[in-house]
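All protein chains but one are shown at their positions in the complex.
Letters A and B mark the chains in the order given here, with residues in each chain numbered from 1 onward.
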Amino acid sequence: MSQRPSWQEPPTLAGQSTKGVTLGGVLLIVLVPLWIVVLTSLSTKGAINRAGGLVIWPDGITFEAYEEMLKGPTVRTALLVSLGITIIGTAISMVVSVLCAYGLSRSGSFGHRFILVLLIVTMFVSGGLIPTFLVVTGLGGYGQWWALILPGAVSVFNILILRSFYSSTAAELMDAARIDGASDWRILWSVILPTSRAVTAVIALFYAVGYWNSFFNVMLYMPTESEKWPLQYVLLTYVNRGVGMPGSVNAGFGMAHSQTAPLSLQMAVVVLTLVPLVIVYPFVQKHFRTGVLTGAIKG
Amino acid sequence: MNEGLTRRDRLRRDRSLLIMVAPAVVLLLIFSYAPMVGVITAFQYYDPLIGIWDSDWAGLDQFQQLFADSRFWHALSNTLYLSFVQLILFFPIPIVLAMLLNSVLSERVRNFVQSVVYLPHFFSWVLVITIFQQMLGGAGAFNQWLRSNDLATWDVMTNPDTFALLVTFQGVWKEAGWGIIVFLAALAAINPGLYEAAAADGAGPWRRMWHITLPGLRGVIVLMLVLRLGGALSVGFEQFLIQRDAVGHEAAEVLDTYAFYYGIATTNYSFGAAAGLFKSVISLLLIWGANKLAHSFGEDGLYRK
Partner (left out) sequence: MKPELNRRSFIGAAAMAPLLAACGGAPQQKQKVGTNTKTGLRAALPSYVPSTSVKADIASVTGSGGAVTEPAFLSYPSGGIATVQGVPGKGGSYTAVTPLWGTVPPANNSFYQAMNKALGATLTMKPADGNNYDTIVTPMAAAKKLPDWIQLPNWWNAKFGTDRLVGTQLADLTPYLAGDKVKKYPNLAAIPTGAWQACVWGDKLYGIPSFSTNFSVPGYITYRRDILEAKGITPDQVKSVEDYMNLGKELTDAKRGVWAFDDVYTYMGFAWDIPLKWKVEGGKLFHKYELPQLLEALDWHYKLAKSGYLHPDAIAGRNADSNARFYAGKVLISGGGAGGWHLADYESGVAADKNYRRGAFDYISHDGKSPGRMYMGEAARIISYLNINLKPEQIEECLAIANYLAAPYGSAEYTLINFGAEGVHHTMKDGVPTATEDGKKFVQASTFPFLASPPLVISNPGADQVTKDYAAWQAKNVNALIKPVFWNMNISMPQQISLLETSQAIDDAIKDCYHGKKTVAEVKDVIDSWKKSGADRLKGWMTENVLNKYGTGQ
């Protein structure tokens, strides 16, 4: 199974075992909690209440939590909404960020230092929640899809990473292409993008995860439009059942259920959050192994 | 390369670059800069129902209160201390882990480890701390085992003295696997031909790491380091909010929780805004300093000098 290149030394026993022990340890401290989470999501109410919390050893297994959640009539729409927001949002963010990163990658270009400062300031200075809300609603964003995407579409952090890759990995290629008379659009499209697939994949993943998990903008801009909620927000309402309700609220709420959500449900939400990532991640990971520059130089 | 060019020439030459930058700048102007009017509230007794234009002016009153509060200075020094501990104990781990993974020959092992270690990133802090409490807490699995063997118990979850180490360890557990991704991308960008040539020249694995791998990562490492220093006043929020009761409010108070509790949570919006503005200004100074430092070491930092 090993694909050791001919120039590399054969592995030593000491080296291999050190690596093995380290990685084994890392795996263990990640997999044990994962096991606890998955097991709890599959446990019966009785098993959880007997454990008094998360379940470590199987005691009673049931799929009830998943059934309850996936049966909910809103979940299917919410899944589509989430996919839509994630795909459209990631596309917009990537176009804007890649363009911006490339546009700033040439040191000494017109205004590039000023624009960088303009960008970096936004990482640390914020006007606060209510002013932002007033701007977005003032532009008609209340209850609109774009309010979930545009206010957070630009991550300066991501742009800086992209920019750093662009300006360090391909400086010579860029200059060469420019001397050949290629336009910047052309250089970006046929030199930069093909040679920096790994970082593009990583940044796309960052954005996609951000959109997929985001709920704060939903809470602000469409807190009552339940038919427009993305999956994460719908799932949140399953988990948050009764959590923040002060105990001193009047007795009982009549027939209302003021108890907290079963732990199994909470853990099922965690598992459901992980599923799309487990599906998507291998496609991102694929790009890590291509020796990117070789392709460009040889081709 | 700018010698002899007028501003107009440079503008013409870089026109398409500026057009590329425009969409991002416009979005930031609307959604980041326009709301920055809100910074004014730090100089007011702001009431959201009355609005920014009609709230009473406070001058520097909020800042005077802020600077007179010993709890604020405590939160600040606590934040810097935690930031320092995290920088030393946390920052290098994803880099080491990425290099270690990259050196694993078996693709199957590498892929499996890679696709598992990043998962904790998606656990909420509530969940992470619940798991820690159930493992290491006073009634957790570890201490119950100690009790059943008549050994002295050791409640690390409520000990303020070791709290810095605890939160750093929690942070490593949750974020290190996710943090390696950027470095993996940087490793993928290193030309394998370089390794082959070095090996041919007789360089062993350690020398190759020193002369090829690390230089290949240097740009990203410096960038991340500069950003980390700029974010030195942000050590996390939720993680501390949740564990505030566990270790006592002194040990767990950081700038963000301070601004939250003494600002928004108590509807003292202007006071919170003042604390926020203080943090913004210091952060900008820090990142400016970090960038200068990078330049003085001959590195690019955020931009080339």
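The rule we apply is simple: a residue touches a chain if its C-beta (ideal position, glycine included) is under 8 Å from a C-beta of that chain, and two chains touch if they have at least 3 such contacts.
Given the structure is predicted, the values throughout are model-derived calculations rather than measurements.
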item	value
Displayed chains contacted by the hidden chain, counting the whole assembly	A, B
Listed residues A:Ile48, A:Ile120 or A:Leu277, member touching the removed chain	A:Ile48
Contact with the hidden chain (one of A:Thr74, A:Ser107, A:Gln144 or A:Asn213)	A:Thr74
Chain not shown: contacting residue from A:Leu129, A:Leu193 or A:Val280	A:Leu129
Full-complex contact with the absent chain, from B:Ser83, B:Thr130, B:Gln239 or B:Ser280	B:Thr130
Positions on chain A contacted by the hidden chain, ascending	44-46, 48-53, 71-74, 129-131, 133-135, 137-139, 142, 219-220, 223-227, 229, 233-234, 236-238, 240-260, 263
Footprint left on chain B by the chain that the document does not show	22, 26, 29-30, 34, 37, 45, 47-54, 71, 126, 130, 133, 137-140, 143-144, 147-148, 155, 157-158, 160, 243-250, 261-262, 265-268
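Keep this in mind: only the chains that are shown with their structure count from here on.
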item	value
Whole-Å separation of chain centres (CA-atom averages), chain A against chain B	16
In the complex, chain B residues that touch chain A	1-2, 7, 10-11, 13-14, 16-21, 23-25, 27-28, 30-39, 41, 48, 52, 97, 100-101, 103-109, 111, 113-120, 122-124, 127, 130-131, 134, 141, 173, 177, 181-182, 184-193, 195-196, 199-200, 204-205, 219-220, 223, 227, 230, 269, 273, 276-277, 279-280, 283-284, 287, 300, 302-304
Chain A residues within the chain B interface of the complex	1-5, 7-9, 11, 19, 22-23, 26-27, 29-31, 33-34, 36-37, 53-54, 56, 95-97, 99-100, 102-104, 106-113, 115-116, 118-128, 130-132, 134-136, 139, 150-154, 156-157, 159-161, 164-165, 167-169, 183-185, 188, 196, 198-199, 201-202, 205, 209, 213, 266, 270, 273-274, 277-278, 281-282, 285, 287-294, 297
